[in-house]
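Note that one protein chain of the assembly has been removed; the remaining protein chains are unaltered in position.
All chains are identified by letter, namely A, B, C, D and E, in their written order; residue positions are counted from 1 within each chain.
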Amino acid sequence: MQEYIAYYNGEWMPFSEVRVHPMDRGFVLGDIVFDVERTFDGKSFRMKQHVDRLYRSLKYVRIDPGLTADEMLDLSEEAISRNEHLRAPVGDFRVNQWVTRGIGGSGFPGGPPAVCVNVLPVDFARYAKAYEDGQHGVITKTRSYPPEALDPKIKHHSRMNFNLATLEANDVDPGAWPLLLDMEGNLSEGVGYNYFLVTDGVIRTATDTAILQGVSRGMVFDLARQLDIPVVEEDLQPYDLYTADEAFFASTSYCVLPMTVVDKRPIGDGKPGPVANQLLAAWSEAVGLDIVGQAQRFAG
Amino acid sequence: MQEYIAYYNGEWMPFSEVRVHPMDRGFVLGDIVFDVERTFDGKSFRMKQHVDRLYRSLKYVRIDPGLTADEMLDLSEEAISRNEHLRAPVGDFRVNQWVTRGIGGSGFPGGPPAVCVNVLPVDFARYAKAYEDGQHGVITKTRSYPPEALDPKIKHHSRMNFNLATLEANDVDPGAWPLLLDMEGNLSEGVGYNYFLVTDGVIRTATDTAILQGVSRGMVFDLARQLDIPVVEEDLQPYDLYTADEAFFASTSYCVLPMTVVDKRPIGDGKPGPVANQLLAAWSEAVGLDIVGQAQRFAG
Amino acid sequence: MQEYIAYYNGEWMPFSEVRVHPMDRGFVLGDIVFDVERTFDGKSFRMKQHVDRLYRSLKYVRIDPGLTADEMLDLSEEAISRNEHLRAPVGDFRVNQWVTRGIGGSGFPGGPPAVCVNVLPVDFARYAKAYEDGQHGVITKTRSYPPEALDPKIKHHSRMNFNLATLEANDVDPGAWPLLLDMEGNLSEGVGYNYFLVTDGVIRTATDTAILQGVSRGMVFDLARQLDIPVVEEDLQPYDLYTADEAFFASTSYCVLPMTVVDKRPIGDGKPGPVANQLLAAWSEAVGLDIVGQAQRFAG
Amino acid sequence: MQEYIAYYNGEWMPFSEVRVHPMDRGFVLGDIVFDVERTFDGKSFRMKQHVDRLYRSLKYVRIDPGLTADEMLDLSEEAISRNEHLRAPVGDFRVNQWVTRGIGGSGFPGGPPAVCVNVLPVDFARYAKAYEDGQHGVITKTRSYPPEALDPKIKHHSRMNFNLATLEANDVDPGAWPLLLDMEGNLSEGVGYNYFLVTDGVIRTATDTAILQGVSRGMVFDLARQLDIPVVEEDLQPYDLYTADEAFFASTSYCVLPMTVVDKRPIGDGKPGPVANQLLAAWSEAVGLDIVGQAQRFAG
Amino acid sequence: MQEYIAYYNGEWMPFSEVRVHPMDRGFVLGDIVFDVERTFDGKSFRMKQHVDRLYRSLKYVRIDPGLTADEMLDLSEEAISRNEHLRAPVGDFRVNQWVTRGIGGSGFPGGPPAVCVNVLPVDFARYAKAYEDGQHGVITKTRSYPPEALDPKIKHHSRMNFNLATLEANDVDPGAWPLLLDMEGNLSEGVGYNYFLVTDGVIRTATDTAILQGVSRGMVFDLARQLDIPVVEEDLQPYDLYTADEAFFASTSYCVLPMTVVDKRPIGDGKPGPVANQLLAAWSEAVGLDIVGQAQRFAG
Partner (left out) sequence: MQEYIAYYNGEWMPFSEVRVHPMDRGFVLGDIVFDVERTFDGKSFRMKQHVDRLYRSLKYVRIDPGLTADEMLDLSEEAISRNEHLRAPVGDFRVNQWVTRGIGGSGFPGGPPAVCVNVLPVDFARYAKAYEDGQHGVITKTRSYPPEALDPKIKHHSRMNFNLATLEANDVDPGAWPLLLDMEGNLSEGVGYNYFLVTDGVIRTATDTAILQGVSRGMVFDLARQLDIPVVEEDLQPYDLYTADEAFFASTSYCVLPMTVVDKRPIGDGKPGPVANQLLAAWSEAVGLDIVGQAQRFAG
């Protein structure tokens, strides 16, 4: 890994020197929230929406990071520019902000919150091939947390259920990505992504009761409006996905990725669908960069 | 903090040098399990039960620590003996084992699991006074995870719901400890402890559907049997706690601690109850140490 | 109605002069708890258990009646003795205590709690015939309140769901009594009574999660123990009642009453069962009075 | 209290002479439905909508009041005009209709339904100050009844859960008003009021699955349409309220009241929000009366 | 019964010779899906929509019928034309396709799927009278399957819950049709039909979470659009049906049928409503046949 420069607790330092204290509540108790963005050709994208969501997470869990949202935004842009000279070989960056409640055991912290802003390369290798072949999905037994226990609208690290879902998806179809249901059995979200289906020309996806309010999900809505494709947020069941014409994932790194198989069954004709491709084209235009081409170029 | 010696990834080192990598899945994704014990006069207590539970957690989440349970047990005893010379000022130790899935981003890890065994002083200061005055409890809106999302019988770090419950308890009664309900509205567990009530001479507590299978809880059952006090595991509701004769907490550090107030209402006559005191006396006898006296002596 | 003497807000007065203020929260907001007992040959029965339950209800809803439990007990006995001269024509009395939070609108009360202790004749006419013919039951669509909304272990007046269940039972089988299920679909309780079934010689009934902890229910348990009939508290479903050998109701007024038909289907052979009759005989012996005979004599 | 004139069971009489019979099922079993309106400058407001809702409640619980909806409407207007001479010192009236199933014990009634129509002063003192300072709210553990047990769309007196929620809110923040969730954990209603939040210029509130279909809620929808403010009815969670820009209550007496704090956390900037104020201004215009000014004038 | 000709496993044969093997999984394990259409004056109606739904059912349960959807469509039309000479005495046909997984015990099948396409007379006698008098409904205790156990969007034969619901409806009101709720207590569907209510001129019906996606339901939506009657799909409760202005059923055989009584209570004025009649008129026009007149003529 390159010597990326990261902001950590008030200082800029090589990311390799950032270490989490083993008594930090963010580690011991998952007492941490975060957010992630990516750049397109080195330029940030909807950064303010991400930072606003981070501050909603902070407000919910009542951690005061000691920085305003504007300061966090500036630090995030600075993290990008400070690492710009390292971008060429990787194409683009993910930017990551995280804030823990600080050092402290089971009682409350003595130390101040730990705040980090750092960049990492976009992991093109994980999904570049899937733009053409499609990515498989598996509906897992492991469910999303119910909001009464922990609201999925907060972006936090308490993700053991995501880890279990990932293992479970691989049990069924190696390399497939997990698709969770909420506690009522409705389609909810994946592990760091939202998922969508298309029936009779309508994009359908979960309401935001038990999912993260994805920024990429919002971008899908905006592009669909622009493309005159209707979008519906509603309670959906596995039946709807099994019998859909088309399906896709959306997330910060890859924007939109076609889902071609679910639970070992082809979706539609088992090939990436036209709506996913339309969205990718429109998104590429919006950011002035061929999203798929870049991914394939840098996946190598 | 003293220079305790810890085992970390195959080496013994000062605990102050143990640092968690910011890309370790144990930090980024809560992909970690752990267990905690304490010593009584420097001797471990039911260590094998704790290590067995740790290995059940490991089995469930499918992390192979690269150590057998017996090796983990030996390392844990070694951690105690290596730090024995530092025990006098603090009275006794907590021993902590944790195992993460290793370094890796959203994909699966390239690195091996991180394994740590370390000791910390028992935090007598947090509860010593409560043996006499009683500790307050607050039933929170925040619920336990349902087993379908994340089984509370695993001991993991994905505890954002515990953090929220703690804040919430303090909103109602500063310093009070949270008491969670399961998704069906039954009494379940606290944030690192089980809780019990006594009605008409019977100890009653939650079944282990949505709680950690507490080792201290098991000890309470054993002592109650020895003292001829009946114990019932059943679905209980807040009514049962509000109208109980007596209530108490149980956990590794303090063994048993009387609960005297719940939701600002006195339990029974609002004083520590006789059953809690009987259990503390029997437990003290079992470990050959005056549990309450020691706590008060070292509470500082 | 006779000129029974009642205790009301510190005074003894004719019951006909007791009137509830239309601004009393007990009326406007159902802000009231109560309990009911009956006499056997003019003597109270398990009065202390009823008063203790009343005080648990008071504690739960946080109304202070301005009287100790002992004073309430004394007033209740006094209510019986003050009306003893009126008992002959009716056989025995129900005794009723109720306590409201006092006068006040949607804000909290300015006035003190209203406390009433009064007697009424046992309503033998409602059920005397059923000792021989059996009483019908109907499982209703209307459910018991879940404890998270309002715990059925409190004895209160917020009983609109009982009124609806009664109407519903009459839709199916005129004169039948409603049998409620809890929110999970398990048999729970009736509208002022518990119900039981007998399979292979075992008395089976609901756990007390979503029912009133009936004093008569407790007496059934005690008599069953004395008669060597096993009793199990568990989650039961309509299947268990439809296929039972026998079933019965238990409540303060009639003690035990056979249920012979449920949802228009005969239970067992459609006649009162032997266990119900054994319990009635044992109960009669315990209170020194032929319970069935008395009811039939005074039903007229 | 003034000598208001009330209609009670066919007669007009001083309200102070209206007394509820202690054997009335409306008192003993909560077997009663009601509705409440208010006047603006002595004129009724949406009275027909309220009376229609009362008749839906009556239809649901199958009580025949012996009066048509038109007759009830006339009686209600008559109650206002008969008390008009008493209005000046209090500003405006609440009008209250209630109908019980009549006298009867656990069996069904012998007597006819009791019908009352009466007026009371609007309780300006309870909330006048909150137009400027904002009213606090607390999300309670106590839940709304599920429709399967008792449909919240009926307006009845079985409100022990409201009483418990009110006590609970005061435990957290004295003087705060309770905000209930439904059994699934979604925002539902308060104790006699609906509540709303505003995010990005959109008014969002609960669907009417588990709430009263508020007449004031309907007025909020109408005014928002007139003001071109979008309104969405949907399943919302506490997250949505904690992170909202603004929130408010709506009810008959105060129309709209800003909510500025929830669970001790400021909503938005912690001050009454612009949408609430727009609605109050539009409502004032609609009824030809300065709602806030009147409340402050008469709050005493 | 006439000698209708049916397609069975590759051959055309008299329907009276079609017999199901007692080891066919379609019989032993309910391992079968099907669909049903009707003709209007001998012409098929929305046959392709029905066949598409059949193929969604087949896809979900993973049975390959060995025929394409187009071949199934052709066979279905052929079944109509082969029996056309028998249509006059009965007016019109129902067409029925079913596909089982084939012969096999508890293990998987050795034999090929069994495929049948057959016609039967429309059962006008069952409902013709109800166009004028209205059909009664009863809300049953028996619930729809939750999608997590068996998705009601599949059209299958595992209908024991429908049989129980039908018996139950007859217990309350002989001849009435059952109306099921989903597991959350919302109005869902009947036993082979959807149901709708009308309030203030709006047609309201269940979302398709826990119901069959009725083709007739779709036709109701289309006609309503054409008639400028708004339609809402939402979570509804019994309250909404009890207090509706009007209600109706929709299904393949009778298209639309007024519901005039629910749970023995009149809906609206207890007479067939104007919206149902408008829909019937528009439907008749769409298919060029007086639907009601034909039914009454052939009900014989």
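List of remarks:
Methods note: a residue touches a chain if its C-beta (ideal position, glycine included) is under 8 Å from a C-beta of that chain, and two chains touch if they have at least 3 such contacts.
This one's a predicted model, so the numbers in the text were calculated from it and none came from an experiment.
Within the whole complex, touches from the chain that is not shown fall on A, B, C, E. Residue E:143 is the one among E:53, E:143 or E:217 that touches the chain missing from this view. Residue in contact with the omitted chain (choice from B:154, B:180 or B:241): B:154.
Residue-wise, the contact with the chain that is not shown comes from E:154, picked out of E:90, E:154 or E:250. Listed for subunit C, the residues touching the missing chain in the whole complex are 184-186, 234-235, 237-239, 242-243, 265.
By the touch definition given at the top, subunit A reaches the unshown chain through residues 139-141, 168, 171-172, 238, 263-264. Across the interface with the omitted chain, subunit B contributes residues 56, 59-60, 62, 146-148, 151, 153-154, 184, 207, 209.
Here is the rule we go by: only the chains that are shown with their structure count from here on.
Shared contact partners of subunit D and subunit E are A, C.
Ranked by how close its mean Cα position lies to the mean of all protein Cα atoms, the top chain is D. Rotation angle for the C-alpha superposition of subunit A on subunit E: 120 degrees, rounded in steps of 5.
Distance between subunit A and subunit C, defined via averaged C-alpha coordinates, is recorded as 57 Å. Looking at subunit B, one finds that residues 141, 238 touch two or more other chains. Chain contacts here follow an irregular pattern that is not a line, a ring, a star or a complete set.
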